[in-house]
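With one protein chain held back, the other chains of the complex are shown just where they sit.
So that you can tell them apart, the chains are marked A, B and C in the order they are listed, and the count of residues begins at 1 in each.
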Amino acid sequence: MSTPIRELSFGQAINEALRLEMRRDPTVIVMGEDIAGAAGREHLGLSDAWGGPMRATRGLIKEFGAARVIDTPIAEMGFTGMAVGAAMTGLRPVVEIMFVDLIGVCYDQIINQAAKMHYMMGGKVELPMVIRTAYGTRGDKRSYGGGAAAQHSQTLYSVLAHIPGLKVVVPSTAYNAKGLTIAAIRDNGPVVVMEHKFLGTSAKGHVPEEAYTVPIGKCEIVRKGKDVTLVGIGRMTHVCLEAATTLAAGGIEAEVVDVLTINPLDEETIIESVKRTHRCVVVDEDTPVCSMARDIAARVGEAAFDFLDAPVKAISSADTPVPFAAVLEANYTPNADKVVAAVKEQIG
Amino acid sequence: MSTPIRELSFGQAINEALRLEMRRDPTVIVMGEDIAGAAGREHLGLSDAWGGPMRATRGLIKEFGAARVIDTPIAEMGFTGMAVGAAMTGLRPVVEIMFVDLIGVCYDQIINQAAKMHYMMGGKVELPMVIRTAYGTRGDKRSYGGGAAAQHSQTLYSVLAHIPGLKVVVPSTAYNAKGLTIAAIRDNGPVVVMEHKFLGTSAKGHVPEEAYTVPIGKCEIVRKGKDVTLVGIGRMTHVCLEAATTLAAGGIEAEVVDVLTINPLDEETIIESVKRTHRCVVVDEDTPVCSMARDIAARVGEAAFDFLDAPVKAISSADTPVPFAAVLEANYTPNADKVVAAVKEQIG
Amino acid sequence: MKTTSKPTAEKLAWMYERMSLIRQFEERLKWLVETGVPVGAVHYYIGQEAVAAGVCAALNADDWIASNHRGHGHCIAKGVEVAPMMAELFGKVTGTNRGKGGSMHITDITKGILGVNPIVGASVGHALGAALSAKVRQTTQVAAAFFGEGGAGIGITHECMNMASIWKLPVIFVCENNGYAQATPVEYASSTAKISDRAAGYNMPGVNVDGQDPVAVWEAAEAAVKRARAGEGPSFIEAKTYRYFGHHQGDDTLRYRLKEEEQAARDRDCLKQFRAKMEKSGPLKLADLDAIDAQNKKLLDDAVEFAKSSPLPGPEELYTDVYVQAKGGAQ
Partner (left out) sequence: MKTTSKPTAEKLAWMYERMSLIRQFEERLKWLVETGVPVGAVHYYIGQEAVAAGVCAALNADDWIASNHRGHGHCIAKGVEVAPMMAELFGKVTGTNRGKGGSMHITDITKGILGVNPIVGASVGHALGAALSAKVRQTTQVAAAFFGEGGAGIGITHECMNMASIWKLPVIFVCENNGYAQATPVEYASSTAKISDRAAGYNMPGVNVDGQDPVAVWEAAEAAVKRARAGEGPSFIEAKTYRYFGHHQGDDTLRYRLKEEEQAARDRDCLKQFRAKMEKSGPLKLADLDAIDAQNKKLLDDAVEFAKSSPLPGPEELYTDVYVQAKGGAQ
């Protein structure tokens, strides 16, 4: 009799991570807009009516109550600031910024306050706080009339990874989403967790029931290969894997590295891989200028210079805002075809 | 009898640019906190009491009045948004964000509104607006007790250059500051002008009295050389020139490229130079992750791969917040010694 | 702040025509969505029509409005044609934004619209800018900012109210209090019972009007516009209203509110009440209103046909209009 393997979706895995940590530690609280929904209406028999954009916080209020699962007004600067203050005074807040595009209205509290507080104060204060935020384009060529356009589809993590003091993780599967979220909550400094909106079934998979951590600051080699290193971030890891499958059919063995933490970056794992494969393609969903793609390309280009058989190739989304029309959005985001083409160009 | 050459400081040059454009076009307005000072106190004989952090707007209110030289309350998000709306409806606003660190409180209006409006609206609206902001560390080893620390010393332009639709210029001398500011005002889209706080006398120089433009989107080769290309941005261009002088004494001829516009980048000029010199060191005052330094390094590494005799080296500020103590800040920022050392390593 | 003038029959007909067109546009859209036509994320304005119609009835063609994510109604009320609007939702190149913006960015700058804008609060700043522009260029234009009661809580709204007041800018803050920000009830999220009570803290008049009655909204807007054009500064209008459906097309469970509440709101439907009033005391006749409805239906039929038959943007459109090309302006 085989044990049935428990599979969770990306959102369910994050939900479980939050739930387990909230059980374990009464100082963990979650806050954000409609992370529960129907706030203040328990007396009408209404509650838990929303659960965040990906339902990752659904049900938490039932178990932990409104004191620890806090629906906020639309005031990202204020409540992110509130989380900073709470983290300095004995709580471990997990803040949800509904979409990463909205960091525009609370960027100061993220980059100037949360990220720098420990340093500015000479290391004398800890800041155990997590920011969860959803990002990304659909980019799946479905013949959709349109997506969410320029202000609700961005990736933007480059402008967070840029900031010293801020850890930024980008899970790609239900398994590592749970482990990274738990690691983020247990970290004593600020960590941003970037949650892709359209991972769909590609992220679904076995997730153990108990709490576990996936280490922050470590890449994972998710496919071994000897001819080229494909470096993926978030959903782009799946794009790399798809490309690797195609390449394998043509006899090219691609190694795929899932970055997982974009800051601080585990550059050793990537560089070691490239030293073995002699070629590197970085695939990033963000726009190209000052991107993680070019950041990694530059580090590899410098550290593995003597090992490279071809220039490191950085593949990003188009250097444009995200267009609405599906026909345009489909070309906006990197896909496996582009990765395969880049590798073929390198191997020539 | 020789004509005396008129020299202006960096701030004076910007002041002149603003003044000339305001004379030329009645729709140009300037706004920001204390860009005049003593707002509303003309009746007491008080006015023009401040002039911005670098006095670049000093005196404008005397000539153009309070209707066009608008002191604002402390409300960067609101008044940057106001500028966006004004730019859509017939004005050409020039907004001052006192220090670049403060983009944290108005980032949405810069990156989601100003930068994307033209694209989101299908090209049907123009957005002639300029954001001027001061940035940078002193980094001059003066035995100062301390500087302005983590929240008032940043460079941060990487998080602006990252955004498609936003032009970002970084003048390095009084001459190009005037020309780029005028070009920015005349541009029909949003342009950020990054003004270094501590250029001091290095930027001072001859500035013609009349209006002229320095083209946005063009680098300038400020010193010719054949052995290595040093790429500088803002004050780092002077650091590169200082390093080039030192290197020349040792027989190494460095070419120095002043980037001037970080987005959109004139990569051709840089790449062509590297193809001639076969070596490249990029010097950037911003922190390293997702930086312009690594962005340029990646582009050069890819495009000039076959021409490189050594890995492209990216030199940035430390990957830390800006520390207060002068002894620490002095090591924070790139300087000529570090550039010389990098070149020697490359040529070594 | 009450004005004594009464709306003319023409004005009433105009308001009905707009309310009816908005309602029909949204209902048609909802039908399209439910039959599987993909139009991206949309936020229906159904139920709130009287607010947009009432405010825009007080504005001139060259006045400005700034809109939020729930913007279809504002756009139609200010005069955007429904055919290019529908084409935009279909992602077509004939759309108001060439298919690059979609529902959350619809605009027609020639009609005085600064854009639908889904970053809560952002467009309040844009309205302020248009008002500043009118002042600097010495025109008599005014600007109205539409935002929800949720949007009243975000920082930029506060900043803009203060600045509008100190500079006496010709701007009208129109807070559409539909009771909810997504699934968050206003009585939870707002510290004051009436959002309009906050106006006093900015030294501007604040009124609270029935947002189901276009005439009540129009009266308040008329007074605010008059004040603005006279250089006396901004006003705040809170219009109590209700959205019949979910926050966006995907929100169909509505588990944050009671059916009774929904029914009570529908009983006060702006179109229904307007028709009843006209039937009772004129000046418009029901037949006139039916004719308007029929004409609007035709407009919507044509709009959908136009949207369907229009071409998609070509692949190069991804890369165009990122930067403003040198043209026009003071070059």
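Please note the rule applied: a contact is a pair of C-beta atoms (placed from the backbone, for glycine too) under 8 Å apart; a residue touches a chain by one contact, two chains touch by 3 or more.
This structure is a prediction, so every number in the text was calculated from the model and none was measured.
J.: Mind giving the shown chains that are in contact with the missing chain?
T.: Touch partners of the hidden chain, whole complex considered, are A, B, C.
J.: Have a look at B:G11, B:G78 or B:G136 and name the one touching the chain we're not showing.
T.: Residue touching the chain left out of view: B:G78.
J.: If I consider the whole complex, including the chain that's not displayed, which of B:G11, B:G104 or B:P311 touches that chain?
T.: Looking across B:G11, B:G104 or B:P311, the contact with the absent chain belongs to B:G104.
J.: Any idea which of A:I29, A:L46, A:I97 or A:A293 touches the chain not displayed?
T.: A:I29
J.: Return the single residue from C:G54, C:G102, C:G129 or C:G155 that touches the missing chain.
T.: C:G155
J.: One chain isn't shown here. Among B:R92, B:H118, B:R132 or B:H152, which residue touches it?
T.: Among B:R92, B:H118, B:R132 or B:H152, only B:H152 touches the chain that is not shown.
J.: Touching residues of chain C against the unshown chain: what are they?
T.: On the side of chain C, residues 153-159, 161-162, 165-166, 188-192, 197-204 touch the unshown chain.
J.: On chain A, what residues meet the omitted chain?
T.: These residues touch the chain not displayed: 24-25, 27-29, 67-68, 70, 72-73, 75, 77-93, 108-109, 112-113, 117-128, 164-165, 167, 186-189, 264.
J.: By the contact criterion defined above, which parts of chain B meet the unshown chain? Give residue numbers in ascending order.
T.: Output for chain B: 33-34, 37-41, 44, 46, 48-50, 71, 73-78, 101-102, 104-105, 142-152, 318-321, 323-328, 331-332.
The rule is short, and it goes like this: only the chains that are shown with their structure count from here on.
J.: Let me spell it out: compute each chain's centre from its C-alpha atoms, then which one is farthest from chain B's centre?
T.: Result for the farthest chain: C.
J.: Report the inter-chain centroid distance for chain A and chain C in whole angstrom, where each centroid is the mean of the CA atoms.
T.: 35
J.: Between chain B and chain C, what's the gap in Å when you average each chain's C-alpha atoms?
T.: Roughly 40 Å, centre to centre.
J.: Hunt down the residues of chain C that sit against at least two other chains at once, touch-wise.
T.: Answer for chain C, listing residues that touch two or more other chains: 97, 99-101, 105, 117, 119, 155-156, 322.
J.: If I count partner chains per residue in chain B, which residues reach a count of at least 2?
T.: 77, 108-109, 112, 119-120, 164-165
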